[in-house]
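Worksheet: the structure to be examined is printed underneath.
A protein chain is absent from this complex, but the other protein chains hold their places.
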Amino acid sequence: MNGIALSRRWLLAGAAALALWAGPVAAADTIKVGILHSLSGTMAISETTLKDVMLMLIEEQNKKGGLLGKKLEPVVVDPASNWPLFAEKARELIAKDKVAAVFGCWTSVSRKSVLPVFEELNGILFYPVQYEGEESSRNVFYTGAAPNQQAIPAVDYLMQQEKVERWVLAGTDYVYPRTTNKILEAYLKSKGVKPEDIMINYTPFGHSDWQTIVADIKKFGSAGKKTAVVSTINGDANVPFYKELANQGIKATDIPVVAFSVGEEELAGLDTGPLVGHLAAWNYFMSVDTPENKEFIEKWHAFIKNPKRVTNDPMEAHYIGFNMWVKAVEKAGTTDPDAVIDAMIGVAVPNLSGGYSAMMPNHHITKPVLIGEIQADGQFSIVWQTPGLVVGDEWSDYLEGSKDLIADWRAPMSCGNFNVKTGKCGGS
Amino acid sequence: MRLLLVLLALLAAIAAPPARAQDEAAAREALAVLAAGNLDAMEPAIGTIARSGVPWAEPVLRGLLDGRLLARQADRAVFLRTPEGAILEVASGAPAEVEARALRPIRINNRLRRTLEGALGSLTLASPDRTVRLAAAEKLFARPDPSALEPLEAALAREADPAVRAAFARARAAVLLDHGEPGARAEAATGLAESPSPAVLGKLQAARRALPADVDPATVAALDAAIARVETRLRLLEFAQTFFQGVSLGSVLLLAAIGLAVTFGVMGVINMAHGEMVMLGAYATWAVQQAFRAFLPGALDWSLLAAAPAAFLLAGAAGWAIERGVISRLYGRPLETLLATFGISLILQQAVRLGIGATNREVVTPSWMSGFVEPVPGLALTTNRIVIVLFAVAVFLLLLALVRATRLGLEIRAVTQNRRMAETMGIRTPRVDALTFALGSGIAGIGGVALSQIDNVSPNLGQSYIVDSFIVVVFGGVGNLWGTFLGALTLGVVNKLLEPVAGAVLGKILVLLALILFIQRRPQGLFALRGRAAEA
Partner (left out) sequence: MARAGLGRPALLLVLVGCAVLLVPVLNRLVPEGSAFHLEDRLVPLFGKYLAYAVLAVALDLVWGRAGILSLGHGAFFALGGYAMGMYLMRQIGPRGVYAHPVLPDFMVFLNWQELPWYWYGFDRFPFALAMVVLVPGALGFVFGWLAFRSRVSGVYLSIITQALTYALMLAFFRNDMGFGGNNGLTDFKDILGFPIASPDTRLGLYLATGVLLLLALAVAIHLRRSPLGRLLVAIRDGEARARFLGHDTLRAKLFVWTLSAVLAGLAGALYVPQVGIINPSEFSPAASIEIAIWVAVGGRDTILGPVLGAFLVNGMKTWLTGAAPELWLFVLGGLFVLVTLVLPKGLVGIVELLPRRRAPAAEPAPRPAEATGG
């Protein structure tokens, strides 16, 4: 037995040497929190920041004395923008590291990939990114925006404030833009927009040559009616898109572009001078003028040791999600997933825009919707805001298949896809 | 003397009617409204200021548009910041003694921006600055304002510069088209048809729709004729535009692939780290720009010129190190170079991600590369694309000259054609190998300088071009620089011609499938090497 122990020690030593990285030493009296964000590959560009913000939030909580008298211990893994690896790492976090909750994922496909794992092993996932809706899982808490918390208010704003009559719906060809545009198309038609006044365009991931499409937009927009572009173009492709817009001389005063995936992080890679006035719809902007936000930004700058780093909406979603989880664990008095999942509903915590966000029975949260215009300094100036909070609508009323569905995870119903017409819980 | 005074007064009345006391008071009140920052109340306030005739109306409105109009939070006093950064009193234009930190720029939105541009349009028609007058005419053309017709006609009457005259005339036609009598509308339409553009077409179509039902048939016919004329011209222009876009895409492909044409095409190294050389070039551009920002802010516009050699040196040095450290040990085993360079590419990407950061870096487009030019009315070519096309051709010719006309080029060709013979002739082949690889990598770095102007500067930059680069080199014919040149341009143009028909994705899929079939027909690419090297 001695020999085995010895060789194991050697193995461990070798592992440590190879890893060149000593994580916090695991101790029995900590609560582990999993962080499942890509640190390499195509999505690292967006997700590394979220890993950092989680480390900061956990550090803060530990300074306050931890949770239930125990320290929190982050477990960081790198799913490397590889979707099967996301599932593998999720399984590892829950089954091997026994984390109490996981904060992670960015793309829809990564969430879809880990979803069966969380349901099988009864884990808890906090998903911080705006997404297409059409999902409600008992094991997932959606702290990003559903389409009704972002897309529809933005279109309303353009119709009322900018008197837009002609619409370009441009997006990357994946499920979030497809769904959002389906919803918007139905919504616009319900508002009397004619089909010939809607142009829909899809491009592949990482599309970099926008000459033709921007020229088409320019042409579409010169028909004499006020035109706007609703962009669901994904992260990487935005920089070349905006550069082409600027170079072809499309100004926000002529054809405004409202984006749902362009935040402060994306603008940090752009010269925003020519883009002033283009819009984005989010639930948070770094420029929100509240004491909570000021404190958050200061802490972030101190933590990341760079006063130029920006904050963005998914970071706020993690801030809200983490605080909700802390509160729910305190309420339940345990990190047992079933108890925490039950305790989560109804938990309300301050968000960064000066109100309280609450977890609803459909596992989505209430948020204000803000519309901002890009400024020359890479920030957004908030030009409009919903008067109150908007409840995330998981099943869109504008889609044929989902308008009869609701989700309610409270005790008697406990269903993520209850069909109000048939009175049955989805596929079960 | 009196006559002169009267004339002057008249002129002034056209350019800017003198302010009366109550207008001045109203303008000051409006200023306070601006400071309060309620976006809905600001629109009438802007109108009040513009109509008031106060001398500070134009600078204030322009400042508001440019984000240089500042308000003090405490008492809502308003100040103006000059583009140079000095803070002035609004009314007197004298330097103001205030604490700059207490001031916030007054924020506006797109609707106000349009209102301001409209207001400034008629205010600046009389500006002594030619470009300001042109811009004012452009704005009026884009947003015809019936109240601007009078100042516009006055300005047209005294304008001497032909280009500005033409712009004024177009703006006047646009106003008449929307708001004039039927006869004037027909005349305006005919005039506008002489400068066809999508915007003109849109205006004509809108005007055609807006014609009342009982208008005389001649006006309708004139408008229809104008629309038909513009449509025909636009179709031609569109083809030219598509072709240019194809050439531009081709030049981007060329810049991405040309370094690979050396490392892979000439040396036969399956260089999977090629994309990372491009990425290093882009980051070098960013770094040089940061240095300019810090030390030479006045010359920021020209930092790209300094970035090109910097990118060449950085990527070239990296290439040299890779060749010396790894590839030189692998000659004779070309497929193994794939494995090693793939490893190097992973390491370089992650090194940049950890060292500089995973997020995008900002590379500013110099002012001489932004915007577009219109060689023919209606044909808008973006300046940065033109510059990139010229740059690609220049880099290609430079490389060609280097390979054809220098000692190093001669040695490279000798080693490529027959390594052993070259060795016996006294050429130090290891040195030539290292220099060739460094050259290819350096050229890839220069490609990165151009790509930083149109794409993300991120650790993933290289990955998005690597497959396309290999395809270009293979399509053109491995080992043939001209092949790479023509291959890149052909692929670019074909891609762009297909895009309007098939869409961006299907177009690209079709091009790839066509390429696979093409390689079956001509297994050695567009330009086949002859002799033994072709069997490699």
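Think of it as A and B in the order they're written, each chain with its own count starting at 1.
Quick note on the criterion: a residue touches a chain if its C-beta (ideal position, glycine included) is under 8 Å from a C-beta of that chain, and two chains touch if they have at least 3 such contacts.
Everything numeric in this text was worked out from a predicted model, so none of it was measured.
Checked against the full complex, the one of A:D173, A:D336 or A:D377 touching the unshown chain is A:D173. Checked against the full complex, the one of A:T30, A:S108, A:T232 or A:S353 touching the unshown chain is A:S108.
When you scan B:T115, B:T382 or B:T416 for touch with the missing chain, the hit is B:T416.
Counting the whole complex, the residues of chain B in touch with the unshown chain are 264, 267-268, 270, 272, 326, 329-340, 342-347, 349-351, 354, 415-420, 433, 463, 466-467, 470-471, 474, 478-479, 505-506, 508-509, 512-513, 515-517, 519-521, 523-525, 532-533, 535-536. Seen across the whole complex, the unshown chain contacts chain A at 4, 15, 18-21, 23, 39-40, 76-80, 82-85, 87-89, 91-92, 95-96, 107-109, 112-113, 115-117, 120, 134-135, 173-175, 178-179, 182, 202, 204-205, 399-402, 405, 416-417, 419, 422, 424, 426-428.
Here is the rule we go by: only the chains that are shown with their structure count from here on.
Chain centres here are Cα averages; for chain A and chain B they lie 31 Å apart. By the touch rule above, chain B contacts chain A in their complex via residues 39, 67, 107, 109-111, 113-114, 117, 142, 197-199, 201-203, 205-207, 209, 241-242, 245, 248-249, 252, 349-350, 353, 358-365, 370-372, 380, 382-385, 453-460, 463-464, 496, 499-500, 503-505, 508. Residues 39-42, 44-45, 48-49, 161-162, 173, 202-204, 206-209, 211-213, 215-216, 218-219, 221-225, 236, 239-240, 243-244, 246-249, 252-254, 256, 265-266, 268-271, 274, 276-277, 279, 373, 375-376, 381, 383 of chain A are the ones that touch chain B when the two sit in their complex.
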